[in-house]
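One structure follows; several queries about it will come next.
The complex appears here without one of its protein chains, the remainder shown in place.
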Amino acid sequence: MTNEAKKVRVAILGASGYTGAELLRLLLRHPMVRIVALSADRRAGESIESVFPHLGGFGLPQLVTHDQVDWNGVDVVFCGLPHGTTQEIIARLPRHLKIIDLSADFRLTDLDSYNKWYGHPHRAPELQREAVYGLTEFKRAEVREARLVANPGCYPTSAQLPLVPLLKQGLIDEEAIIIDAKSGVSGAGRAAKESSLYTEVTEGIHPYSIASHRHGPEIEQELSAAVGRDVQVNFTAHLMPMSRGILSSIYVKMSNGHSVEDLRAALNRQFHDETFVRVLPQGQAPATRHVRGSNNCLIGVFADRLPGRAIVFSVIDNLVKGASGQAVQNMNVMLGLPEATGLEQAALFP
Amino acid sequence: MTNEAKKVRVAILGASGYTGAELLRLLLRHPMVRIVALSADRRAGESIESVFPHLGGFGLPQLVTHDQVDWNGVDVVFCGLPHGTTQEIIARLPRHLKIIDLSADFRLTDLDSYNKWYGHPHRAPELQREAVYGLTEFKRAEVREARLVANPGCYPTSAQLPLVPLLKQGLIDEEAIIIDAKSGVSGAGRAAKESSLYTEVTEGIHPYSIASHRHGPEIEQELSAAVGRDVQVNFTAHLMPMSRGILSSIYVKMSNGHSVEDLRAALNRQFHDETFVRVLPQGQAPATRHVRGSNNCLIGVFADRLPGRAIVFSVIDNLVKGASGQAVQNMNVMLGLPEATGLEQAALFP
Amino acid sequence: MTNEAKKVRVAILGASGYTGAELLRLLLRHPMVRIVALSADRRAGESIESVFPHLGGFGLPQLVTHDQVDWNGVDVVFCGLPHGTTQEIIARLPRHLKIIDLSADFRLTDLDSYNKWYGHPHRAPELQREAVYGLTEFKRAEVREARLVANPGCYPTSAQLPLVPLLKQGLIDEEAIIIDAKSGVSGAGRAAKESSLYTEVTEGIHPYSIASHRHGPEIEQELSAAVGRDVQVNFTAHLMPMSRGILSSIYVKMSNGHSVEDLRAALNRQFHDETFVRVLPQGQAPATRHVRGSNNCLIGVFADRLPGRAIVFSVIDNLVKGASGQAVQNMNVMLGLPEATGLEQAALFP
Partner (left out) sequence: MTNEAKKVRVAILGASGYTGAELLRLLLRHPMVRIVALSADRRAGESIESVFPHLGGFGLPQLVTHDQVDWNGVDVVFCGLPHGTTQEIIARLPRHLKIIDLSADFRLTDLDSYNKWYGHPHRAPELQREAVYGLTEFKRAEVREARLVANPGCYPTSAQLPLVPLLKQGLIDEEAIIIDAKSGVSGAGRAAKESSLYTEVTEGIHPYSIASHRHGPEIEQELSAAVGRDVQVNFTAHLMPMSRGILSSIYVKMSNGHSVEDLRAALNRQFHDETFVRVLPQGQAPATRHVRGSNNCLIGVFADRLPGRAIVFSVIDNLVKGASGQAVQNMNVMLGLPEATGLEQAALFP
């Protein structure tokens, strides 16, 4: 057991949402972490158990308001607040804190783009300039030095992990990349909405936010940065009956006579030493249920029947690698801890 | 009530599978039909209620073997037998029968292609030449004259309904059509397979038969016939946790400067007088649960963010418009009955 | 086809809820009904298709406010409004209307009991005296003469169908009847509530409103009326991941040396001529999925291993026999139509 005095003291803002609960599930098993504060303005004064009964019995601190947190006793803060509410809160936090923001507030580097997609001018533009986009596998060096990490969106994580290396190495065309993504319902959060009711979701599927989903520009920003030119993609999100999981089925054109084996080999090289990204052998298709509850991303590469084209499948748990797990991974990097600490558990199946 | 003597006498071969059960559900409400024989070799001697308790209380005939059916008392036969077993059975049936085959046995007109995709030479090639591919909305004239109708596959139905008119009218490119399809589990039938277990399917999604699904060549055959040239498509099937339903998300390139409005208008013209196909107004996305239990196909057309491209969504119930409902629709056409007879009911939602 | 002029003109108040949608699904197939008005105060001005896309294409009237309905053109009104809001609205309706109320507002005959369980004094006590509790199989004579029918609750319907005859005939003890009921989520309506979210319901089960569910007193009222003495029961509700369906597992003590065969025989006699209630043969257990979408109730009777005790299982679709289907059945009785009109369809399985 780690000496309690040496443990990192962690606060979670917005602990009453699903990403907050998932942070708790993971951090409770993190040997170097002590959870010292949990905020949730509307549930302040309640125990976490009354909000999340599955987290009872662990001796977690009571929920408080954001303002009640004593920042002197905190080293790292995770922000799991709704989009748009985070900027001003983070701007007021003391500078000694390491901050990992799970909202979309600091993901888009272009302030005009932020304004366009989120409907209001950015409220903390200087902070935005400081923020590091934390897709860990590609940004370790920057994350290590960062004070503020913008944790990537769930869809963007699943799409970028295979696409960034393939684009960077010139293996696929930048034109007409099609990302058909299927997501579980927890991505919509715990807010009471008709569209998230059991009866509206079970036993069916439908596309939503077609050609207008906010994760589209986030994906494009990072793919463009990877190749140094503007890349525009099709990103189409579908809502389906599962609590957790994202499958991105990505349709690409190979460039310069490259083959599917080239693509798979390149991804294998890229991720060979990674703990959390696994490229499956030929013929094996990834399934979301094989990463449920884990921080893993599984990638499969297949030949299309259309000549010169390939299909790349990528699966993650949207609450883990797509949110809280990657946030813990980023914390580990920021603190110089082994990157997989607290994230080693296998998926829950069945 | 229709005079019993005037009713069409129907037999169902393979009544113990899901398409058989669905035929019964629909035909029990068909005012011009009398069900006179139900076969299921392995369950012969049992009541239909013991196989499908939800069909108890309707006074249906007991299950018999295929050989026990008295064909003199039958006018129309539906074949719901597994692929590959149907050819020889149908070849032996008396010529006075109208036959609607729900298996894949007579769908592929090219015998070499059949051999390649189904792994054995066709066992009734003359019958194959006689068979009419029964996607009703496009083949009414032929179905009306047919003795043997090959009822289309579920995926091909959902893909062809929007694609055939768009291709025929030259509104989209033949190249690089991408069909990302998501299906419910009943498409796999009632056979006891590990991959169809509740625990293996719930709360997850995965692609399967990638670039090798037998419905690929079926789609290509019909799209090629529509334009008079070979068309090759990407067709990628996914299995997801719902009993019924298929969503095809189809990514296309518009040709000759056409717009999304042109596509929607063309589909509206095509299907304006159809009972079962509805093109949704701009901005409205189809959902599989809105066609559950009905013979409807809903189609939505959306602009892609990629210039010059469109996304077409199409939903059906795989057991109704994708199988038994279309089979009844074909029977109505073959018999000169109003095409919607027995198929008017609204979807079951929630 | 029925002459349009002879059809019954129906209005539905509260058409934007699940019971409203289900009334529409059923009434659209009712040969003697014309739907002339649909109200939904908050959605007035919209088409029903924008609220329930699965009901598009049927030419249904636009949604209006309750006040906008022209009652001169209406013969029958179904009230699908939330509990507590119905009394004053119904009290203002013209006397020529036949009214079937699907809320709980007129189910409890004792006004004190109503006050206790619903938290406010009854707002239309004279109407309450006029209302007939419409569990059709037991109340046909009264329903036939009624102007206002209080349509029973879903749980009470599933419990009373087997219990009333068994109690009336003295086959089971009145003491310690235990009703363990499992319900789908549509019983909670379409209101956006955290507890009804997909993520909160899927892949789990829990009891709720333990010993305090409002359907408890409703069941007790009717069982007491059946035997002429106060009967108190255990009624325990559980919420589980299905959209539709209720299973009541009822644990009883047989009286006077009666056997399970006696119980089954008594229920068989009781329901022998009923269209919608079926007593299953020995050894066959009912399943909710066998009544999905149908107006049926299936009942199974089993010996307990505890001597002298029996277990009675009863399943219904909570939105059909437990709400809208029974409402249509009551309408048929009130109008002198064949009772099963519009309700003949088989269950949807799988």
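Going by the order they are written in, the chains are A, B and C; count residues from 1 in each one.
FYI, a contact is a pair of C-beta atoms (placed from the backbone, for glycine too) under 8 Å apart; a residue touches a chain by one contact, two chains touch by 3 or more.
This is a predicted model, so every value here is computed, not measured.
**Student:** Please identify which residue in C:134, C:153, C:187 or C:216 touches the non-displayed chain.
**Tutor:** Touches the omitted chain: C:216.
**Student:** Tell me which residue among B:243, B:270 or B:345 touches the hidden chain in the full complex.
**Tutor:** The missing chain is touched by B:243.
**Student:** Contacts of subunit A with the missing chain: which residues?
**Tutor:** 18, 21, 24-25, 28-29, 52-58, 186, 202-203, 243-244, 278, 280, 284, 286-287, 289-294, 296, 298, 344-350
**Student:** Which subunit B residues touch the hidden chain?
**Tutor:** On the subunit B side, contact with the omitted chain comes from 18, 185-186, 190, 192-194, 196-203, 241-243.
**Student:** Taking the full complex into account, what residues of subunit C touch the chain not shown?
**Tutor:** Listed in rising order, the touching residues are 176, 178, 180, 182, 184, 199-200, 202-208, 210-211, 216, 232-236, 238, 240-245, 247, 249, 251, 253, 285-289, 292, 302-306, 309, 311, 313, 315, 350.
The rule we apply is simple: only the chains that are shown with their structure count from here on.
**Student:** Among the chains, which is located farthest from subunit C on the basis of C-alpha centroids?
**Tutor:** A
**Student:** Since subunit B and subunit C are copies that touch, is their contact same (over half of the numbers shared) or different (under half)?
**Tutor:** Here the answer is same, because the shared fraction of interface numbers exceeds one half.
**Student:** Could you tell me the distance, in whole angstrom, between the mean C-alpha positions of subunit A and subunit C?
**Tutor:** Centres of subunit A and subunit C (C-alpha means) sit 45 Å apart.
**Student:** Please work out the Cα centroid separation of subunit A and subunit B, and write it as a whole number of Å.
**Tutor:** That gives a centre separation of 40 Å.
**Student:** Which whole number of Å gives the spacing of the CA centres of subunit B and subunit C?
**Tutor:** 36
**Student:** Considering subunit A alone, which of its residues make contact with at least two other chains?
**Tutor:** Correct list: 199-200, 202-203, 241-243.
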